[in-house]
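Below is the structure I would like to discuss, written out as C-alpha cells.
Shown here: the complex without one of its protein chains, the others still in place.
Note that the chains take the letters A, B and C in the order they are written out, and that residue 1 is the start of every chain.
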C-alpha cells in the first residue's frame, strides 16, 4: 500500500474525511457532545451561525445538533471549504449556506437568510449577523425573541461597541477569554509559526539567529518555540517591562536597528502596521528570511519592497527573493501574510477544540437562561472558562 | 502579487530555481568554491560520481567544476530530480546520466557509463561504482589509475568490507565522521522529524505525550526537539547507560510496555527491525499517532498491522487510520517510511552543506595526493573534519 | 593568600564590607544616585523609614542622602543586621534606630521616634509607621505636613485598608507593581528556592522527581528552575487555568494525592495554610525532602508532624528527619520556614536593586509633587514602573 494520495470520488466524502480527522483530535467537544446528547439543552432551539465552514466547525455543529439544535450557518467568503459544506448539508438538522467563491455581496445575502431562519440563539463572527439584526427593519421582531449570542472575535466586539449596537440580550465574546488568549496565542501561534517557516523554507533552525519583533502573548510563544528548536533568538520589544521579562527569560534583547545585520530569520509579531519598515529591510543581513505572524499583513512594508527591489524571483512555493542595488537579498515568506496560516495549516486542531468548547458552553447558557443573562457585551463567564480548562486537562493529559 | 505558485515554463528553469534556493543556504560550499576557483585543485581531473541528483548536489558539482573538474554523475533510481538533472546538463563540465523513472537495471548501465568516462577520482554512494570497478574485467585498467575515492554511506563501506573489495587506493567514508553524525543525526534528524509530524497531522505538540523509542544520536535529538515544542516526552531505551543519560537530561524513561497506554504520539528511532511489534500496537492508547524515524521502515510491524486491522482509511496525505476489533484506532504516518523524508523535505539544506563540504575536501586530498594516501577504507581525516567545522562556524554564526 | 575568612576587627567594618558587596551589584541604584546627586530632589526633606536594616538598604539610603535627604530609619525586630546599622550610623545624614535583639515593644518605641524626627516623607513596611501616625494623638500635627508615603508590602496595604486608615496624602504600594511581581516572584523566588534546597541538602537535582504545589508567579518560577537543573517536575495546582498552563508548558500535572508516592522533593508555594496536610505527609515516598517557599510557614502542617513522629533527628543544619510508625521518613527543611530565606541568603541582590529603585523614584515624586499627588492607597505609577524596567535593562544587559 504505497499510495498516499487520497482518492476521493465525491466532494462530500472528502469533506467527511476531513471532519473525521478533526473529530479524532477534538476530545473536548466529544465530551461535551456526549453530555449534550443526554441533556438536550438546545431541544427545540434554532441556532444561527456565521463562522468559517471547515472541518473543525463541522465537529462543533455535530455537538450542537446532538444537543437538540437546528442549525443554519454561513461561512465567510474565501474561507468556506466546499467539500465540508457539502458533507454537512447531508445532516438533517444542519443547513449550510454559501461557497468558497462567494462575493462579499452574496455573503451578505446568506447572513440575511441565516436571520430569516428565525434563530433563538446567534453565534457570530465579526458582528456580521448582529449588525444586520440591529439595523435592518426586517429583523425588528427577531430582536425581541433572540435569547442571546456569542461573538467569536475581539474585532467583532469592537465593531459592536464602536457602532453603539444595543441589543436587548447578552453577547459573550469568545476571544476575550484568558484561556483562549494563552492557549491560542502563546502555544498555538508559537508552534504554528515555527511549523510554517520550516515548511516554507526547509532551512535548519539550529544555530540560526532569529529576530522576533514583538514580545506579547504571541511573540513570547514564537520566541520560545524557535529557541526550543535550537535557534539563537533575539527579542525586539519597545515596552520596557516586556523587554525586561524577555531578558530574564534568557533571551537576548536589542533595538531593531542594532540586530538587523545579525538576523538570519526575522519574524514580526507586533500587531502594529509598519513594524518592519522598508528602510530597515535594506539593512538586513544578506539572505535574511522574513515572515509575518502578526495580525496585519502590513507589519512588513511589502509594497515599498515590491517597488524598490531591482529583481523579484519566485524561489519556492511561498518564498520570494527580493534583491536590492548592491546585491543584497531578502526572502519574503507568503507575501507577508500570516505565515502560520499561509504556509501551514493554521492553528493546531486542539486549539480550535478549546475555542469551540467555549462557544458550546456559552450557547448552552443562552439556551438555558435566555434573557435572564445580563445584557450587553461581556467576556465569557469565568465559570465556563474554568470548566473548559478542566475538560481540556481531562482530555489532553 | 498574490500569486504564490511557481510558473515554470521549462523543466530546466524549475531545476535552476531549486539549485539557486539551495545555493542561498549553502555558505560552506560557497566558501570552498571560491578557494577552488582560485587554486584549481581538480584541474585536468575527471570525477565519477554516484549520488542523489537533486538541488544540493547541483551546488556541490558547481564547486567541483569551479575547481577545474570534469564530472560525470548518475543518481539513484527514484531519487533523481529530472528538472535538476536537465538544468545541470546545461553545464559544459557536467554530464548527468539517468532519470527518476530509471529501473535498477538502467541504473547499473549508468554506473558503468560513469566508469567508462575514465574518472581519476570516484565519489560513490552505496558502493555501486566501487563494486563494479573491483569486479568487472572491463575496468581492470581503470583500477590502476584511480587516485582515490569517497563513499557517502556507512552501509556502502560495510558492503565493501563484507565483500572483501580490495582496491589499491584510499576510500574515505563521509558518514563515518563525528561531525556529520552529530550535526546530521542529532540536530538534522531531530528537527526534521518534528517538522514531518507537524506537517502530516497539524496536531498540537504542546502538552502531548510523545514516546520516543530509541535514544541514540537520532533519538536523543528527536526527544529534545519534541520537548522543545512543549511535548511531554517519554524515552524508551534498552541500553541502561543511554537510558540513564535520558533520565538525567530530564526525560521520563519507561519500558515500552509500561507507556503504551499513555502515548499520544510514538516515534521509533532505534535502527532495529521490529522495534514496535504488532502486539504492542494493539495496546496503544486509542488514537495514537505512529511514526518511524529509524533507518528501516521495518521498525514498525506495518505488514501485520495491514492484515490485522478491521478497517483502514486514508485520513490525510500521509496519514492512515487502522482500526482494530473493539474500536481502538492508530494513525500511521507515511506507511512507516522515514517520516522526515516522506512527510517533509528531509534534512535541512545546511546539513547537506556540511556533508558535501566533507566530500569536497576529501576529493581535493585525493586529487592533490593521489596514491600517496594510505589505501583502504578509512574515515575522513580529523583535519578535514575540523576544517569543515571551522567553515561551518564561520558561515553560520 | 589562602585565608578565606574575613578578619573584621570592628563591627562597622564588617557592615561596611557587606554594603560594598551589595553596592557592586546594585547598578540601578548607582544610576539613580548619580542623578539624585545632581538634581537633589530631597534637598531639605527628611525621610522617615521602617524597613529591614541590612546591606542593600544601606546602598539605598546612600542614594537618598546623595539626593539631599536626611534619613531616620528603624528595622524590624530580628532582621536588623547590627554591623550594617553601626556602619550606617557613621553617615552624617542617617540615623539608624534599633538592633537585632529588639523586642516588639522596643520596635514600637523606635517607630515613634522615627515619627518624632518629623519626616516630610514616609517609607513604611507593614504599615507600622502609618498606623501610628493615623491613630496616635501625638502625631496629629504631623499628619497635615507629610507630603506622601510608600508602603513596601501588600500586607501593609491590606492592613491600612482593613483598618480604614485615612490619611490625607498618597501612599504608593511598592509590591503591587507588575514589575516587582514578575521579577521578584517568578525569577527571584524561583532561583533562590533552588539555591536554598541545594545548600541545605547537597542532593543532586538531576533526575529527581520534584513536586511543586502551587503554580502562581512564585510556583511557576520554582517549577521552571527545578526543571532547569534537570529535575522531573510535577505541578500540583487546583485552579484549572493555571494547571492547564503548566501542562502546556511541558510540566506533568497531578492531584496531590496521586503524586505523593513519587515525590523525592516536595515544595509548597501556594500562599495557603495547610497546603500539605499531615495526612498527606505520611503517604509521601520514603525519604522525601520537604520545603516550604510560600508566604506562611503554616503551608506544611509542621505541628502535627512534630507530635506524631516517633523520632525526630537533626541531620544537618536546616534538615530534620521525622520518622513514622512503619519506618517511613521525611526530611523537613528549615522547620517549614521559607527555604530561600532560612537556608539561603534570600532573594538575589539584583531583585532588591529593582525594588528599592521603585522606592526611590516613588519617594522622589512625593518630594517633588507633595500633596498634589492623588491621596489614598495606590500602586506605583506605570511611568515609574516603566522607568525602573528601562534602568534595569540598561544596567543588566
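By our rule, a residue touches a chain if its C-beta (ideal position, glycine included) is under 8 Å from a C-beta of that chain, and two chains touch if they have at least 3 such contacts.
Predicted, not measured: the structure shown is a model, and the values here were computed from it.
The omitted chain makes contact with just one of the residues C:91, C:143, C:199 or C:328: C:199.
Touching the missing chain, out of B:18, B:199 or B:247, is residue B:247. Which of C:176, C:306 or C:387 touches the hidden chain is settled by the complete complex: it is C:306. Contact between subunit A and the unshown chain involves residues 206-207, 227, 230-232, 247-250, 252.
In the full complex, the hidden chain is touched by subunit B at residues 178-179, 182-183, 186-187, 239-241, 243-245, 247-248, 253, 385-387, 389-390, 392-393, 396-397. Within subunit C, the residues in touch with the undisplayed chain are 1-2, 4-7, 17-18, 20-21, 24-25, 187-188, 191, 194-195, 198-199, 202-208, 225, 227-230, 287, 306, 312-321, 329, 331, 334-335, 342, 344-346, 348-351, 396-397.
The rule we apply is simple: only the chains that are shown with their structure count from here on.
When each chain is reduced to the average of its Cα atoms, C sits farthest from subunit B.
Here A is the chain whose Cα centre lies closest to the centre of all protein Cα atoms. The geometric centre of subunit A is 42 Å away from that of subunit C, both derived from CA atoms. Rounded to whole angstrom units, the spacing between the C-alpha centres of subunit A and subunit B is 36.
Look at where the CA atoms of subunit B average out and do the same for subunit C: the two points lie 55 Å apart.
Of all residues in subunit C, those that touch two or more other chains are 247-248.
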